[in-house]
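Removed from the display is one protein chain of the complex; every other protein chain stays in position.
Chain naming follows the written order as A, B and C, and within any one chain the residues start at number 1.
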Amino acid sequence: MLINGPERVVEDALRGMAAAHPELSVDVENRLIVRRDAPVTGKVGLVSGGGSGHEPLHGGFVGPGMLDAACAGEVFTSPVPDQMTRAAAAVDAGEGVLFLVKNYTGDVLNFGMAAEEAEEEGRRVAQVLIEDDVAVTDSLYTAGRRGTGGTLFAEKLAGAAAEEGAPLERVADVAKRAAESSRSFGVALSACATPARGGPTFDLPPDQLELGIGIHGEPGRERRPMMSAAEIADVCVDALAKDLRPSGPVMVLVNGMGGTPLLELYGFGAEVRRALDERRVAVARMLVGPYVTSLDMAGCSVTLCQADEEMLRLWDAPVATPGLRWGR
Amino acid sequence: MLINGPERVVEDALRGMAAAHPELSVDVENRLIVRRDAPVTGKVGLVSGGGSGHEPLHGGFVGPGMLDAACAGEVFTSPVPDQMTRAAAAVDAGEGVLFLVKNYTGDVLNFGMAAEEAEEEGRRVAQVLIEDDVAVTDSLYTAGRRGTGGTLFAEKLAGAAAEEGAPLERVADVAKRAAESSRSFGVALSACATPARGGPTFDLPPDQLELGIGIHGEPGRERRPMMSAAEIADVCVDALAKDLRPSGPVMVLVNGMGGTPLLELYGFGAEVRRALDERRVAVARMLVGPYVTSLDMAGCSVTLCQADEEMLRLWDAPVATPGLRWGR
Amino acid sequence: MTRVDAALVRRWLTETEEALAREAGRLTELDSAIGDADHGSNMRRGFAAVRAALEREEPASPGRALVLAGRTLVGTVGGASGPLFGTLLRRAGKVLGEAEQVSAEEFAAALREGVSAVARLGGAAAGDKTMVDALEPAAAALPDFAAAQRAAEEGAAATVPLRARKGRASYLGERSAGHEDPGAASAALLVAALARAAEQEASRG
Partner (left out) sequence: MTRVDAALVRRWLTETEEALAREAGRLTELDSAIGDADHGSNMRRGFAAVRAALEREEPASPGRALVLAGRTLVGTVGGASGPLFGTLLRRAGKVLGEAEQVSAEEFAAALREGVSAVARLGGAAAGDKTMVDALEPAAAALPDFAAAQRAAEEGAAATVPLRARKGRASYLGERSAGHEDPGAASAALLVAALARAAEQEASRG
């Protein structure tokens, strides 16, 4: 691995972010990435974060039109409450703070403790949970659905709403709507190697794949013999359409898990598009790239986000972050 | 691999580009990606291209402020002359066409044949060769230096000059200056797997690395025991500084080869920055990410481009492509 | 051993830190089978910080030592185990208050409250294949420290056939069965360290 040692990975990455992005303010010690102009007067502060290893999520989504701050945990480990309360303090302009939380026990507990502390400090804090992964089916016997690709839609749309000056309740509502309208399904063609472990987190022969994986290098729900890109697209789109039952146009994220070349990912994107066309699901927007990754895992996920006019407008609104950038 | 078959990889990827980027015009049959508004009146047409497997290079750099067209060859195989003459025809607004060619025998021969044909068709064609890889030292006994990361600087700066309405000679001159001011050095932590081969192109144990690699999955000049990110950064920066002898500020590209997680790449970027600081090389701009890749190869390259005021201005000029985007 | 003081708590947590340093690889191994391969480094990082905090602040009462340790875990571990193990120690410490010495029974009762707080926070019951499967039987066996160790170890081993219903192992569904829960394994290390610390105390008289 291209590292100085497993225990330095996150700190080193933050130093690199600081060097490459003078437009961001990076607090390496406290592992925060904050908009340089935060707190922005009149604007709700958006805070997210989670374990590292999913880059560009979340630190790469800090900037005008998206997050105000991101907290970076250790690799695949949610950050600690201290980081989130500090982030809240850094971005609260008096309009309140929204925590965008991927639904994992660790994230929920740590963000929950931080929200309590921030409220004790006198801040208004709202929390929205992202739980979009349809591979996790029976939420009675699980910790609920995982938050994966839908996070990008929640962060983008809520970020646009906040940038427009919407009040906390509305920004939270937009985030909630984005989260609830999103469904994801992921597939692994290889395991990923975490720095702490120094090697792959599980064994996956090249002629097999894992269906229904998350973004933490965990095995999926099912192992199957290798499939073609077209077959994988059909599996993903079927699982998503069955759960979401889209009635109007969708936004599509064809997401790379990190180790899959962009060349392959675009080819997979073509098959996702075909599969959606065949099922008469209208595609309003389509984004292809490694946005919510799992270190060097080979594989992909597909997220569908059912979108109304307002959501499309918020999606198209300008955004200027290291990982997502368009408009003005 | 996430593919439908080795022989369909490039075609499928182009179909995906077409689906995801309505702002581009993608000719799947002839394997061209062209600005939708080409030919742009009053503007020199910029054409590049090469083997596939380096995405986002080149197709991801088509758009306002950068390339007018890119020709996609098979994986690691330069495109054929027909593609380039077609591209020239598509982007020539009467101001002439510039071919940006990475210095590989195949690219040079095919672009050369295309330039002849295009000139026979009555077009003005200029060619600029990019040969920035300092790992290839003795050009008397090689095909010259390889074109790698410096390509991004040449395409960006020449694209900005063309967008400003500069005439062919000046656009070519900017490209040439960018190319001649750039030096690159690459390191592999793993081989890459090409679709045709179905597996890694060479064996590299996890405790070893290859120094001085190119972007085609080829072995490097030297194999060494694994090093830390800091040590690798020192090796790269030493090799570059020795050759470039920068006298003013540089632009830095810390490039991922495809399989290295962004988390690691930023950490490596921090070490590159430190190594440059220690050698008193001023950093004017720094870009970190997988821009000139080698499929799923783990590893990185560093490119330094010595920049004067004008080059910095052209770098900062707006660009709106799938792979590089900033400014208005 | 009838009395518990700050020194015993410090010895306990130091023993835990040493055990985790030895066993971090195994814990991460367990977590890679049904989780995300970070549990060993999480626990190790947390207890290294706990040891440093105890050495720095030298809390004078067992309650304060536990609160400091719990707060340190919450502040340095992250993930699911940080808030959960942190709550275990912090809650127990709060119950003990400022007393410089407490009886073994008081200590056991405080830990039982800590375990209840963990189960409440995580919403986990015995059989859900979590650290609770090791902590609850151990708490019930206290203040017999050796019995608590056995109970924790048996509880951890008994998670192997279970299907997880909490934490990220639950995402695996059926495939979570057949592996020991990493959090239960580290909970057993924690209880075993307590038994060792108590025994050393007893042998010293």
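Observations
Following the convention adopted for this analysis, a residue touches a chain if its C-beta (ideal position, glycine included) is under 8 Å from a C-beta of that chain, and two chains touch if they have at least 3 such contacts.
Being a predicted model, the structure only gives us computed values, none of them experimental.
The chain not shown here is in contact, across the full complex, with B. Considering the full assembly, B:79 is the residue among B:79, B:267 or B:323 that touches the omitted chain. Listed for chain B, the residues touching the missing chain in the whole complex are 6-7, 51, 73-82, 104-106, 109-110, 113, 135-138, 141-143, 146, 194, 196-197, 201-202, 214, 216-219, 221.
Please note the rule applied: only the chains that are shown with their structure count from here on.
Interchain contacts link the chains end to end along an open line, per the touch definition above. Look at where the CA atoms of chain A average out and do the same for chain C: the two points lie 32 Å apart.
Chain B and chain C have Cα centroids lying 53 Å from one another. Multi-chain contact residues of chain A, defined as those touching 2 or more other chains: 75.
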